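Heads up, one of the protein chains got dropped from this complex, but the rest are sitting where they should.
Chain naming follows the written order as A, B and C, and within any one chain the residues start at number 1.
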């Protein structure tokens, strides 16, 4: 073996002679001697077939940017896509902080050497707890869907029951994740999923159907507020009462950016609350900005069901000083392997820092303003779109930032309409027509604080043009 | 006066009640009392007429990005513009470091509290000194032209003479700055500028003309290597010898990115060396990336002529520890007002940090590689362009990264040709036709390490197409 | 910095971020507050009220109070790599950051091309036929394996029968944990003296009930199981699926092919082996790859190329369903792609060589330090890219163990080391891994510091026991973490419990 003729910038010991020097020091004649554990016939026979090395940063950058330039963005285009990833304003300070190499790094240290990061995490939980009016918030898991999956499993473990009620009008993307967490029924510990019908007039849960399905085998009722199709669940407190009466857990999914104007779930009886982290200062990142939180009341029977990292404040050996560390660390899979609560691992903790910075920037007034702005703009958009001939909006008066736009009367499919809009720089809402929700040629439009009145008028105007 | 109803995010004391609380504390009834020094008739009568406030970051960002989107960039287009600002590869680490809030901040502290920044500055000077083979490097001034201006004035002060010789084929942009620093002749201490003719065959200085103009009144000869039109001054050592023989100072301007492959100016007799900082890791920034360095031998008669900040290593009160501070701080205008050397003030010191990081990343081998790559690609480009019918390249065999392309035989103006190229995504070279250099319809093309062979072929191919 | 909790900062009405009021035309059309009365928030959330600058300053302080990547970290089992800012900055561009996963594929050709090309790179490195990037980390990739196995066995009508997963007691906890969460019964094989379970024990555990086996190799001791081919064969003999947890890929990348060894599926941690930053715990990616036979059961969508166009293939009727929403942590995939391109085949192989040689260099120097001993001392062959060591002798001599020394190392700018996953088979364990990033000087510094602290442990054990001494805070007391009346996961819980304790103290 001979070393490389030119060192690689990412490998200090690729400098000429370094490998040879270490080999000499350990008394090995060559690399093969060092690899003595591997039987000869284990070594690969197929040669590697990778694209050419781009060791020069200049060439690498050009390759990356050249490829990425083929993407179109929601910054240059006017996008109304939501449904699990939403275009919200991300403050620059959030980007700065999560981009700091101290945070965006591989290293994982101790409570002391990582004090700053631990404090930022605690501040994420603390501020989110203030929005939710709940005392326990776990560091986020992979996604909202995963958070729901874990929350349902928490409820099942806590109650010893194995059935969960969900809304029929659920996001198929999240529902598929939930099914993965709960089913198939053949498996040990599987949780049966039963769907609750919607009230046709409002899109909300049909309370009669819910009552009928709420039996002694139900571990939990899960509903979202606002729900998948944007509807606000005004009967949330009543649902929680019914659920509690049945001995089941009320699990709620909330959009945290709504909580400056919408009642905190801790105030209408939620036992466990989940939600997406992405609205709190995380870019859409082509879907790579998601994360899901889980929160609950501060009772040991809940706390002991969490699967992941609970950052708690703690004293240090120096009186008066506060530090941070992991509460109940032995109940997760790191501590107990297959006997732990579900499993944990690397997750989306950088977004907890993003969320901490975001919430500290907004404060109570910022959340009130952004919530009011979103719902006002979204309602206005629904109104403008509904005025376009052939266009109808479902449940226009009870949605938050998303709403269902129906095109049945236009004779065109959502796909066709979105193609036409896209040619004019507008990304129309998510196509619902294939989701089996019985909504015909409908699309889920999302309007947030980033959409000005002029944007909304432009969208309505363009829509009427392309429908002509 | 009543305070604002809504606090501004950039003013802590704009929170409701803060202003009033401070007024109460100081015993002032209102703001007018606090402004008691200003006579009533001094207050402005014309109301402010500014565009509407964009206090929301979201709106501000949208305004900025919406406007900036109207620019076209050298990243998406293929640009051959140079002449004082050049498109070089900027390593990501340079961007990270100069973007760190600790560096990109207003604060100016002490030698101790700013130790890291001072060390980075010293490392800029140290590494640039290693490229130049010179012992003294000042922190950069505003631009290369300004550096030349100061260097000439240094030479004039040192020699007590008041004439400087420059090349006729000088950059009019830099020359105009130099004239500002030296002239007009009516002023006290003015320095006369005399232009030295070029050798028509090579574009280099005509040594005979230089000899003829080098009299006992000449303070300095200034020449660039490579020069404005890209030519390499192979007779540099001879020029320095002639200059020294006349008792004058040899001032050289160099492109630091050439110094991995070109002789260090300290090795061919330069007394004072200037050059641009921008090639060392600073983006073009629409011209806002410029900065100019000044360097010299380490002799008190030079050191005492510098106008700005000389960062020196120094001991601290802790034995063995090194700190940094400003050498000869009292000779500049902060110390001596009108009696200081020229003047100093805020400059472009952030780019010194960029340069320090850049040079540390490249090292000796990186500079050798990038220098070789640039000159090879530039020569190749000149060759390809010269093969296009109607196109001629001046002095093709002695240039570094820039070269003169003549279009006289095409019957088209540079402006017309560049318009056609621009329509195809190519920014042609700088138009020289209006600069009075006697080069006809010529353009100064710049080729660097960022231009691949394929880019160059594309440029030549496109040029032949638009000339058809 | 003596930095307060953000909840303590600010002043009433302080603002860090403003939003405009709805335009007049909007207010006119929809009124002042369209939130249904029943769901309107009445209380004001107890959040900080600070300026933009104060938020920035606070979190910059916290960043400076985090040692992350500023010192030397030879954190074993996690392969500390250089996290290129080149790719980091590329992914901050709006062409990734401001892109929605439901955009029409015509507007996503760039990112799809990168994912497709990177899929090809991983295929070459592993011999597998298809990768998917949906899993949010290594554990999630293991979970994906269990979901794929469920779909595979369900498709064969054997799901009720194939109920067991077999692994080694020394496998990463995520393997048994995800299998259990997926509903499988876990069988853990104990280790023999040679450092890995015996083939006989495996064969005894395997049966027609075995759905899959999940293995890593080499393990965290640095020991390579030379019988791995026979293991895979034994599993295949009972029809079970074989999953290669490639967490410890660094020592063997470019040297081995999971598929050539017979595995049906494997996973790579892009945030570890492929140079994407882990960011203190994600966003991460567990890239899951498998054979063509298993590919139909993967989570959808997968990226495919049709002619010159890249598409998302959603039409996969046998798919196990989604592991997570959307297609994964796309920016991390781009960074991993960038890493693989910058390294190239030759760089990846060299990195593996360097990792193994550097670890053996460490072993060579560490072996000379009295007070520590190598795990599995009977395994005398040279270890792979990391080695587990034990401080048991020092601990016995001085009472100072691995936790104390890790705390003390931070005082020297050395990031605390990784000890061991549970269970601690080796007493007082620590597991350094040099990888290809760190220089010989860094490694030497690390060992010198360890030697110095071991000397301190003998001469001044109290100094080590009470460490750290120059970190942002002193040693954290652990008693609150298991005590419901003291733990506090939010500031509101902290205040409540503090007040309760004060009230009780007063009573």
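Operating definition for what follows: a contact is a pair of C-beta atoms (placed from the backbone, for glycine too) under 8 Å apart; a residue touches a chain by one contact, two chains touch by 3 or more.
Everything numeric here is computed off the predicted structure, so don't read it as measured data.
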Exercise. Wait, the hidden chain, what does it touch out of the ones we have here?
Worked result: A, B, C
Exercise. Pick from B:78, B:303, B:417 or B:466: which residue touches the chain that isn't shown?
Worked result: B:303
Seminar exercise, completed: The one residue from B:23, B:412 or B:467 touching the chain left out of view is B:23
Seminar exercise, completed: From B:64, B:200 or B:245, the answer for touching the chain not displayed is B:64
Exercise. Which parts of chain A are in contact with the chain that was left out?
Worked result: 6-12, 15-18, 55-59, 91-93, 95-96, 101-102
Seminar exercise, completed: It is residues of chain C that touch the chain not shown, namely 1, 11, 51-54, 56-57, 60-61, 64, 69-70, 82, 84-85, 413, 437, 439, 441
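We take it that only the chains that are shown with their structure count from here on.
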For this session: Could you see whether B-C or A-C has the larger number of C-beta contact pairs?
Result: A-C
For this session: Report the inter-chain centroid distance for chain A and chain B in whole angstrom, where each centroid is the mean of the CA atoms.
Result: 47
Problem set entry | Distance from the mean Cα position of chain C to that of chain B, given in whole angstrom | 46
Exercise. So how far apart, in whole Å, are chain A and chain C when each is placed at the average of its C-alpha atoms?
Worked result: 18
For this session: Two or more other chains in contact with one residue: find those residues in chain C.
Result: 13-20, 49, 52, 56, 60, 84-86, 88
Exercise. Chain B: which residues touch two or more other chains?
Worked result: 6, 9, 57-58, 91-92, 96, 101
